[in-house]
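Remarks on the structure that follows.
The other protein chains are all here in position, but one chain of the complex has been omitted.
Now for chain A:
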Amino acid sequence: MLGTRGAGRGCSGLSTNLLDCVRDKFIFDAELPIHKLLNVTSIFEETWMLRAISVFGLVITAAGLLVNPAYAETPVEVLAALKTEASATPGFQGFSATHGESFFKTKHSHDLSCSSCHTDNPAAQGKHAETDKLIKPLAPAANPERFTDMKKVAKWFKRNCNDVLDRECTPQEKGDVLAYLLTVPKN
């Protein structure tokens, strides 16, 4: 399962993990140690353990598909779709989690940033800046429902970017944000 996502350096065979794959395929910040941030290095260094986990994961996935296909997409698939979109732009070099983070935390129009509602820590519960309605964490590590439905993701990017920037976000900006959110560890 894990090995089939791509043939890049981080995505072949069972000896690698999904997050390395994400980093290698989508993110150009080479200095970014996603797996360290998420603290999973030690587990994934043990190949036998990875095998066991993969098999376990396959069983769970198969069972999940049979019983109830809970999620339409995975965050990595959403990121891949954004990458396809962004690749159409001349000069596209990949996504940057660093850019994504500063984009997320910077105030644009109307004194609003993405953090205004999702907070500076996207792994924490947010709060709607105007209505005070609580918003579940945006980082996939903290909320596995996030970025699992392409239509929902597109809908909210459109709305929230319009509110914060008075325009829609570019594929580059969206990909940067998701790359950043994927590096945010669970609290």
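What we mean here is this: a contact is a pair of C-beta atoms (placed from the backbone, for glycine too) under 8 Å apart; a residue touches a chain by one contact, two chains touch by 3 or more; residues count from 1.
Rule of thumb we're sticking to: contacts and distances are computed from a predicted model.
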| item | value |
| --- | --- |
| "ABC transporter permease subunit", "Spermidine/putrescine import ATP-binding protein PotA", "FAD-dependent oxidoreductase" or "Diheme cytochrome c" - which is the UniProt name of the missing chain | "Diheme cytochrome c" |
| Candidates A:T89, A:N162 or A:N187 - the one touching the absent chain | A:N162 |
| Residues of chain A in contact with the chain not shown | 128, 130-133, 151, 155, 158-160, 162-163 |
